[in-house]
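Just one protein chain is left out here, and the rest sit where they should.
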Amino acid sequence: MSLLEIRDLKVCYGGIVALNGISFDVNESEIVTLIGANGAGKSTTLRSIMGLVPLTSGTIFYDGVKINGMETRKIVEMGLVLVPEGRRVFPNLTTLENLKIGGYLQDSKNEQKALEHVYELFPRLQERHWQLAGTLSGGDQQMLAVGRALMANPKVIMMDEPSLGLAPLVVKDIFSIIRKINEEGVTVLLIEQNANVALKTAHQGYVMETGNITNHGPGRELLENVDIRSAYLGKSK
Amino acid sequence: MRIKRNTLLTTTVFALLVVFLYWLSANRMQNGMLVSVLQKGVIFALVAVSMNLLNGFTGLFSLGQAGFMSIGAYTTAILIIPVKSLDGVYYMNGVHPGIRALKMVVADSPAFVQSIFPFVALLLGGLLAAGIAAIVGVAVLRLKSDYLAIATLGLSEIVRAIFSSPQFDQITNGSYGLNKIPTFPEMAWGLIPSLLTPFIVVGFCVVFILLLINSSYGRAFKAIREDEIAAEAMGINLYKHKSMSFVVSSFFSAVAGGLLAMYMRSIEAKTFSITMTYDILLIVVIGGIGSVTGSILSAFLVTIAKEWWLRFFDQPLFFGGWQVPLFRTGFRMVIFSILLMVVVLIYRKGLMGSTEFSWDRLIGRFRRTKNSEGGAA
Amino acid sequence: MSTILLKTEHVTMQFGGVVAVDDLNIEIPEGKITALIGPNGAGKTTAFNVITGGYQATNGRVTFDGHVIGENYPRSKMKKIYNGTYKTLNEHQVINTPDKITRLGMARTFQNIRLFKDLTVFENVLIAMHGHIKAGMLRSTFKLNKEEELMMNQEADKLLHSVNLHMHRDEKSSSLPYGMQRKLEIARALATGPKLLLLDEPAAGMNPKETEELALFIQEIKETFSLTVFLIEHHMDLVMDISDKIYVLDYGKTIALGTANEVQNDPAVIRAYLGVEEA
Partner (left out) sequence: MSMTTILQHCLTGISLGGAYALIAIGYTLVYGILRLINFAHGDIFMMAGYFMIFALASFPWPVAIIITLVVTTVMGIGIERFAYKPLRNAPRMSIMISAIGVSYLLQNLSTYLFTAIPRGYPELPYLKKIYQIGELSASFVTILTPILTIVLVFVLMILVNKTKTGMAMRATSKDFETAKLMGININRVVSVTFAIGSLLAGIGSILYFTDRMSVTPFSGTLPGLKCFVAAVFGGIGNIPGAVVGGFFIGIVETLLVALGYSTFSDAFTFLLLIIMLLVKPTGLFGEKNVEKV
């Protein structure tokens, strides 16, 4: 049984169909990626899993439990977290406070352990623990957003475009961290525009186009077999 | 066919209204309460409609109505208090010589001028308020939603402070207020009795506002309400149109204020406190934000219910020897506030929502109920 | 050589420490369809907002149809006085509000449809014509400009006919299906009488079939209304189909410029979209 099972997920905003009945699975301790051009419905998928967007129909199972309709904080409590698009760190809180708020539901012992772990992964965050998060560079903010999510001791971490707006070198760092987190046993569901990197990193990949899943397979195979380019840049004339 | 029927219905209703008002005028002694609530209702209908123009049609949440009403009320009152009453009114501090001089000129003018002078006074009150609105609009209209609300509320308080301040004693009579204000004048050489005057004035004003709302400018106001950014992108100058709506709304609030002064016969700055703005807001909300007919209907309903029908809430009520609890002074207003909260929280659309009254709908609804009754039987 | 209708010179837009648009130089030839593409967060919508007057550029100049519609140079500080009017502190500054730019002949649509939801289709179109009204408020209220009003009504009807929305004339705009709302938004923009039409992701949320129809529609109105079109789009099929000229933006900078084929095979563009090969 998969850790996360999405069945016939359908979401409409007003009259717009954002997700047109998609289904996919995320197996335990895998990295799974959803790729596709902007507006394909990737973010909506993650947001609906977290209970931020009401579903029109469909079901979401996490660890065998149906979680659609649950409050977001209950879902977080069960070990499912989201690193939102655009980082969304709390600019008026310090780096350390941002991390602590990520561990809001943890008791102080677990929080301390998680904090040490995050500092190990991101030494820069320790260096800058006193700095207001709003003043960090884009790359550091992304690190902070990931670190903050890890503070909840998650079983599954979902990331919405972690490479957005970051310089190539930083993107490389982020992906090596993603692999490291995964090696430690955390399941990762990743949304990316940066298809090359994402598919190379992921065990499983799904291609999304306008609210539908159009292709799927193991990451590297998908990269080699499918004309990913046309999903992004259109068919050549 | 249908259009003709609707025009016919509307004309009939208005004709009946006029007949009724003439009858009321002839029998006003026996119907004092009815006359009083209808006149007050029609005055509040005008303020409510003008507040709705701003809040409901232009999307500017303004709470300055009482302030602009007070400008109209004071201007009108100062202008129409008869010369012979001046010393009695301003018995504490005396009257400003300029005002006295102006009044002498009016008193010496031909009868025709004197007969229309009260209307000129209403107009001047309106224009003064409009002018002030135009000036302060430059400052406050750049503010968004709640800031605009609090700034206009503040404005209204500033106006009130000025009217009641001792520094303007000789004009506004400070904290003593003004009295001996003549009631509504007759119109058309007595053909139209004074009882009808507020209805006619308000009628003209509401027709103007309706025409404005249905004009190209009114559509631009609605566009601003719906989406400022899109409206601006469609070539609508935001500041200019917001300012227009603010000025027009202030003008009519002031006219209503002037009428209120004639109705109450005596005014003081306290009358135009924040509570009055809240009362008007209540009327607008109950009637439906964005509906002129809703505001008018609600103004009458609220006024009549508050001043008349629901009076019994404030009286001790006895069943045999048992006194019903709760019924005593103030209970009526509690009921009212609860009603308002129910509308705000549950029936958010009020009586009319943002639609206007139409015969088609009324008849349609009537038919439906009849059909469903028939079906049940 | 066709004439250049819109030109941006060294346009830069900074928010706090973030440079959203960095030294943008765009030339839009009259009568052509030009597209601006780029990955998410590349600064496309910001560029649009600078051009239409929503933002004042931190630096640079925008020229449209012979008018300098926005100009600003470093160290000059801008001051917004109230909604819509700006104080000029520096002779190099030209600041126009969006409404004025629209009246000069540039109309736009929005990424997340911004129709006047509670109003009818017909009213939506009429409002867009209000910017050019000659009568003042009083004249218009008392219906003394009958001819003008009549003309506006006829124009609006004609426009709705020409975009095939006339059967929905008196419906609330929010009750239209999504694709039609997009179409209405374009029709509304056309009602302002533009020379240049800016489309911000017109195909967002559309399926391939609807997108294809939209491509045809854009080309059609371009001909009927002799427009110049400038669009931002993510549906590459649409962009590649209809654009004469494509600018590619990444990190606020122009990284490529050319025809569809040129851009599609440009390594810099592929890198921007699909990421670097090695990681």
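Each chain gets a letter, A, B and C, in the order it is written, and its residues are counted from 1.
Here, contacts are C-beta pairs under 8 Å (C-beta built on N, C-alpha and C of every residue); 3 or more make two chains touch, one makes a residue touch a chain.
Keep in mind it's a predicted model, so treat the numbers as computed, not measured.
**Q** Among B:Ile99, B:Ala149, B:Ala305 or B:Ile363, which residue is in touch with the absent chain?
**A** Only one listed residue reaches the unshown chain, and that is B:Ala149.
**Q** Out of A:Leu3, A:Met50 or A:Leu223, which touches the unshown chain?
**A** Among A:Leu3, A:Met50 or A:Leu223, only A:Met50 touches the chain that is not shown.
**Q** Spell out, residue by residue, where the missing chain touches subunit B.
**A** The missing chain touches subunit B at positions 55, 59, 61, 139-140, 142-143, 145-147, 149-151, 153-155, 157-158, 161-162, 164-166, 175, 229, 274-275, 278, 281-282, 285, 289, 328-331, 333-334, 336-338, 340-341, 344-345, 348.
**Q** Name, in rising order, the residues on subunit A that touch the hidden chain in the full complex.
**A** Touching the missing chain: residues 50, 52, 72-73, 76-77, 81-82, 84, 88, 90-93, 97, 100-102, 104-105, 148, 152.
Heads up, the rule we're going with is that only the chains that are shown with their structure count from here on.
**Q** So how do the chains connect up here, line, ring, star, complete, or something else (other)?
**A** Topology of touching chains reads as a line.
**Q** Can you name the chain that lies farthest from subunit C, using the mean of each chain's Cα atoms as its centre?
**A** Relative to subunit C, the chain with the farthest C-alpha centre is B.
**Q** Which chain wins if you rank chains by how close their C-alpha centre is to the centre of all protein C-alpha atoms?
**A** C
**Q** What whole-number Å value describes the gap between the mean CA coordinates of subunit A and subunit B?
**A** 57
**Q** How big is the gap, in whole Å, between where the Cα atoms of subunit B centre and where those of subunit C centre?
**A** Going by mean C-alpha positions, subunit B sits 43 Å from subunit C.
**Q** Approximately how many whole Å separate the CA-defined centres of subunit A and subunit C?
**A** Using C-alpha averages as centres, the distance is 33 Å.
**Q** Which bits of subunit B are touching subunit C when the two form their complex?
**A** Subunit B reaches subunit C through residues 138-139, 141-142, 208, 211-212, 215-217, 219-220, 222-223, 226-227, 229-240, 242, 244, 248, 354.
**Q** Can you name the residues of subunit A that touch subunit C in the complex?
**A** Going through subunit A, the ones touching subunit C are 14-18, 37-39, 86, 161, 163-165, 168, 171-172, 175, 192-198, 200-201, 210-211, 228-229, 232-237.
**Q** Under the stated contact criterion, what part of subunit C meets subunit A in this complex?
**A** Listed in rising order, the residues are 39-41, 174, 176-178, 181, 201, 204-208, 234-240, 251, 260-261, 264-265, 269-270, 273-277, 279.
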